[in-house]
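Structure in structure tokens, see below.
Here the complex is missing a single protein chain, while all its other protein chains stay put.
The letters A and B name the chains in turn, as written, and every chain counts its residues from 1.
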Amino acid sequence: MTQRQFTLGALAAALGAALDGDSARVVTGLAPLETAGPDDVSFLTDPRYRDAARASRAAAVLAAADAEPLGPAMLRVKQPQIALVQLLLLFHPRPPASPGVHPTAIVAPDARVDPTAAVGALAVIERGAVLGPRVRIHPLAFVGPNVEVGEDTEIHPTVVLVDGVRIGRRVIVHPGAVIGSDGFGYVFDSGAHQKIPQVGTVVIEDDVEIGANTTIDRATLGATVIRRGTKIDNLVQIGHNVEVGEHAILVAQVGISGSSRLGRGVVLAGQVGVADHVAVGDGAMIGAQSGIHADIEPGAKVLGTPARPIMQAKRIFLSESQLPDFGRKLRELERRLDRLEGRGGEARRDG
Amino acid sequence: MTQRQFTLGALAAALGAALDGDSARVVTGLAPLETAGPDDVSFLTDPRYRDAARASRAAAVLAAADAEPLGPAMLRVKQPQIALVQLLLLFHPRPPASPGVHPTAIVAPDARVDPTAAVGALAVIERGAVLGPRVRIHPLAFVGPNVEVGEDTEIHPTVVLVDGVRIGRRVIVHPGAVIGSDGFGYVFDSGAHQKIPQVGTVVIEDDVEIGANTTIDRATLGATVIRRGTKIDNLVQIGHNVEVGEHAILVAQVGISGSSRLGRGVVLAGQVGVADHVAVGDGAMIGAQSGIHADIEPGAKVLGTPARPIMQAKRIFLSESQLPDFGRKLRELERRLDRLEGRGGEARRDG
Partner (left out) sequence: MTQRQFTLGALAAALGAALDGDSARVVTGLAPLETAGPDDVSFLTDPRYRDAARASRAAAVLAAADAEPLGPAMLRVKQPQIALVQLLLLFHPRPPASPGVHPTAIVAPDARVDPTAAVGALAVIERGAVLGPRVRIHPLAFVGPNVEVGEDTEIHPTVVLVDGVRIGRRVIVHPGAVIGSDGFGYVFDSGAHQKIPQVGTVVIEDDVEIGANTTIDRATLGATVIRRGTKIDNLVQIGHNVEVGEHAILVAQVGISGSSRLGRGVVLAGQVGVADHVAVGDGAMIGAQSGIHADIEPGAKVLGTPARPIMQAKRIFLSESQLPDFGRKLRELERRLDRLEGRGGEARRDG
């Protein structure tokens, strides 16, 4: 990698930032506040780190338009997080892929590979597959028969796209992910589980990202669908005939059982499990490790197994700490009542 | 894919169904009730969807022998789920594999590959491996040294079968699964974890199915065993020296720790964890996300972490909702008792 360098003035222009500092000063790297040196630009995207920003050795700090003055020079922008993305791309531009098919890739004669697509070493492209413009298939990836991959999509090493799945545009599939494996369906007959053929497919819409070693099963009939803009982390399992709405977030190790439907903008935190045939409404947020066994209202925030509204779940959690005390208190109250009932009788006799 | 077509009469004959309708009518596809068109056959395997069946545009509906008459023609059978499997296979027959070794596959000179077996592009078959009749090894799969694969077994792309594992007949291993990786065993000595060599193997019996990116570790000594007919979903972890009985069902993301034994016909729902050295009796059913830390009786139905009988677990869950109330009620009872004890004293004095 060749090192890139910019003047603060050039960075301010690229980011549309207001610069408080020397526009001629040169920076050669981008680093967090604590580790930045005098040749680096850094960033303050979370006001909680203000003290670290003040103490930083960075040449300049990217910050919000209304941030207090800091020691280093400042690049002020309206949306520091968005500007940070631009800054990351300025210092670490994506290496361009060289179009063309590596001589060791195995491409079926009737596969259609756009001349601008790149197919890496030892990748396998099966019969009838279609790779659109600027698609990038990394080494050792498998593109099954009749799979379609839309333009600008990147398929990382050892990914498996099974027969006939359809991948949209600008999709990223990280290493080891499997899209289109058989759904898990059997019918018990004659003393054994008989496999229900899984003859549907998977449709991944545009701008979806799929994490490493994640698995998405094909539908029994019809399609398992991941709608556009949804981001899926590593080691996630998505069962057959599931539909995930647009712009959803599925954090690592989430599992979604067959035929469930997640609405638009749903957020599932890590290790959440969703039972089969469940509907999770638009914008619902599910806390980490929760278990979803029934429909969830749009916009609901739930937690726990089975999941409850998050405030109720937290109250229950607090009460649980007192649970061993409750038993002790109940026994004490019983003793006091026993005494009182005896005493009450005496009072009567006394009376 | 070429489209297949059948008359309803031909389908009735193939399924052994009684037809209520026009036996000459031609259908060209199979689809769910909601999406079926006038050229499709559909199915009603769950009576809850009777209304959808009545409203369906399908040419005919596969249904139970005693189902009420519907709008479309009906194919009546005793076991609609079994007939549906046949119907799926009629419309979507498995493409035949061409026997032979792809010229780019790397096959060790002393590996024995049955002439009816198919080895795909860039697959690796190591020394001493044995592939039986009609075995299908997909592209980019790895069959390690001395591995044996029984007849009619299918090994999907990027599967890894590590040294010496034995795979039975009619087994399906989905993409990315790893069979025979080292068990997780160490002994702490001289300030570090020393690896315990894992020199055992894995035995997968006949008719087992193993999901995408699932991992099954080899035994320390002896064998990790998956008995015949067992079906394992995606992303499941099976530790060293585990034994899974016949016809078990392990749903996605289940994890089983070392040396545990699952009986025949056990069902583990999604994300269940089983501790090490635990025995789960024949036919036990474990609810989703449960944690199993002690032996489970045959036929038991349990839920939760740690797992309890399912009815008890559900009662506890309902009570938990009242837990914050319990605290409030306890305090109220205490106040009432305080008052009464004071009053009881007065009553005495009064008397």
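In this text, a residue touches a chain if its C-beta (ideal position, glycine included) is under 8 Å from a C-beta of that chain, and two chains touch if they have at least 3 such contacts.
Worth saying up front: this structure is predicted, and the values here are computed from it rather than measured.
Chemist: With the full complex in mind, choose from B:L122, B:V251, B:V266 or B:L303 the residue touching the hidden chain.
Modeler: Hidden-chain contact among the options goes to B:L122.
Chemist: Return the single residue from A:A18, A:A65 or A:I82 that touches the missing chain.
Modeler: The single option touching the absent chain is A:I82.
Chemist: For a quick check of understanding: of B:P32, B:G150, B:G168 or B:G239, which residue touches the chain that isn't displayed?
Modeler: Once the missing chain is taken into account, the touching residue is B:G239.
Chemist: Looking at A:A13, A:V26 or A:A121, which residue reaches the missing chain?
Modeler: With A:A13, A:V26 or A:A121 as choices, the missing chain is touched by A:A121.
Chemist: Which is it among B:V162, B:A248, B:L268 or B:L303 that touches the chain not included here?
Modeler: Of all options in B:V162, B:A248, B:L268 or B:L303, contact with the hidden chain holds for B:V162.
Chemist: Touching the missing chain, which residues of chain A?
Modeler: Touching the missing chain: residues 1, 30-32, 35, 79, 81-82, 84-85, 88-89, 91-92, 94, 102, 104, 120-122, 138-140, 156-158, 172, 174-176, 207, 209, 211-213, 229, 231, 233-235, 247, 249, 251-253, 270-271, 288-289, 304, 317, 320-321, 323-324, 326-327, 330, 333-334, 337, 340-341, 344, 347-348, 350-351.
Chemist: When the complex is taken as a whole, what residues of chain B touch the one chain not shown?
Modeler: Touch with the absent chain occurs at residues 106, 122, 124, 126, 140, 142, 144, 146, 158, 160, 162, 176, 178, 181-182, 184, 186-187, 189, 191-197, 199, 213, 215, 217, 220-222, 235, 237, 239, 253, 255, 257, 271, 273, 275, 289, 291, 293, 305-306, 308, 312, 315-316, 318-320, 322-323, 326, 329-330, 333, 336-337, 340, 343-344, 346-347, 350-351.
Going forward, only the chains that are shown with their structure count from here on.
Chemist: Using the average of all C-alpha atoms in each chain as its centre, how far is it in Å between chain A and chain B?
Modeler: Taking the mean C-alpha position of each chain, the two centres sit 25 Å apart.
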